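Let's turn to chain A:
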Amino acid sequence: MNLLVVTLIVLGLIFFFGGVVGLLRFPDFYTRMHAAGKADTLSTILILGGFIVYNFAEGGDAASWNVLVKIAFIALFIMLTSPTSTHALMQAGFESGIEPEIDDDESESTQEKKGRDS
Partner candidate 1 sequence: MPPTEIVSIKPLLAFLAPLAGIFFINFLRKNQNQREAATFVAAFAQCALVFSMLPDALKGHFHVFTFMEILPGVHLRLRADPMGMIFAMVASSLWIVTTLYGIGYMRGLKEHAQTRFFSFFAVSLAATIGVAFAANLLTLYLFYEMLSLATFPLVTHHQDREARGGGRTYLTYLLGTSVGFALPAIIFIYSKSGGGPIDFLSTEVLGASLSPTAGGIVLLLLVFGFAKGGLMPFHSWLPGAMVAPTPVSALLHAVAVVKVGVFCIIRVYTGVFDQELLHSVDTGLIITYVAAFTVLISSLIALSQDNLKRRLAFSTIGQLGYITVGISMLSSGALAGVESPQAMTGSILHIAMHACGKITLFFCAGAIFVGSGLKYISQMEGIGRRMPYTMTAFLIGALSVIGLPPTGGVISKWYLIMGALEAEYVFVMVILLASSFLNIIYLLPIAVRAFFIPKNEGSFQGSAKEAPWQCVVPLCVTALLSVLLFFFSSPLVELATEASIYLKPR
Partner candidate 2 sequence: MMKKLAGIVVFMVGLLLFYGVSNVDDFPGWGDPDSPANASPLSQYFITDTIKDSEVPNMVTAVLADYRGYDTMFETVVIFIAGIAIFAVVRVSRNNSPVCGGNKDDEPDLIITTTCRLLVPVIQIFALYVLAHGHSSPGGGFQGGVIMGASFILVAVAWDLDTALGRFSEKAAIACAGLGIIIYAGFGLASMFYGEEFLNYGITHKLLPGVESPEMARYYGMLGVEVGVMFTVTSVMFLIYGLLSTRGRMSGGL
Partner candidate 3 sequence: MSEHSPVLLMLAPLFAAVGCALLGLRWKSVAYPITIAGLIAALYFCLQTLVQVVDSPTHAISYFLGGWNATDFPRGIGIEYRVDMLNAIVLVVIAFVALLAALFSKRFVPKETPDREPQYYTLFLLLATGLMGMTITADAFNLYVLIEVASLTGYALIAMGSRRAAVAAFQYVIMGTIGASFYLLGVGYLYIKTGSLNMIGIHDVLLENGLHGSPSVFVAFILIFAGLWIKLAFFPLSAWLPNAYSRAPTATGCIVAPLVTKVSVYVMLRMMLTVFGPEYVYGELAWSGPMVWIAIVAILAGSVMALGQSDLRRMLTYLIIAEVGYMVGGAWLLTPGGLARGESLYAIAPGLLGTSYHIVSDAAMTLCLFLAAAAMINKTGSGRLEDMKGLFRRSPVTMACFIVGALAMIGVPPTCGFFSKWYLVSGAFEAGRWEFAIALLVSSLINAVLFFRVIEYAYFGKFPEIDSTHDHSEEHHQEETVKVDENPPSILLPLILSATAVIAVGLFNKDIAGFLELFLNSVSMGGGE
């Protein structure tokens, strides 16, 4: 059981790491959002899954079930909102006329912050 917990959380962290690297290294707004949005959602859900399993392993009394359901709800809402917000950001970027960049070019700091915030 413990192994499962560790695996889930470490997997989540790896995806998170990937997301961060992508956020920093990708050349333009859209690719960055792509990295951030995908990795973020997945890794959060993985980590939360780890938590659920951990809680389940601790014991099955009512309090734990209560917590488990709560965490599950958190995961559910993250699954709903995270892609939506990524979408909204992309949309906003598109509407404000940010061109996807093909070549390596220096990127604007404001976009970077937006990405990080999501």
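By definition in this document, a contact is a pair of C-beta atoms (placed from the backbone, for glycine too) under 8 Å apart; a residue touches a chain by one contact, two chains touch by 3 or more; residues count from 1.
Quick note on selection: all candidates are chains of the complex that A comes from, given by their letters.
Note that the structure is predicted; figures quoted are calculated from it, not measured.
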Candidate number, among 1, 2 or 3, whose chain touches chain A in this complex: 2
Within their complex, state which residues of chain A touch candidate 2. 77, 80-81, 84, 87-88, 91
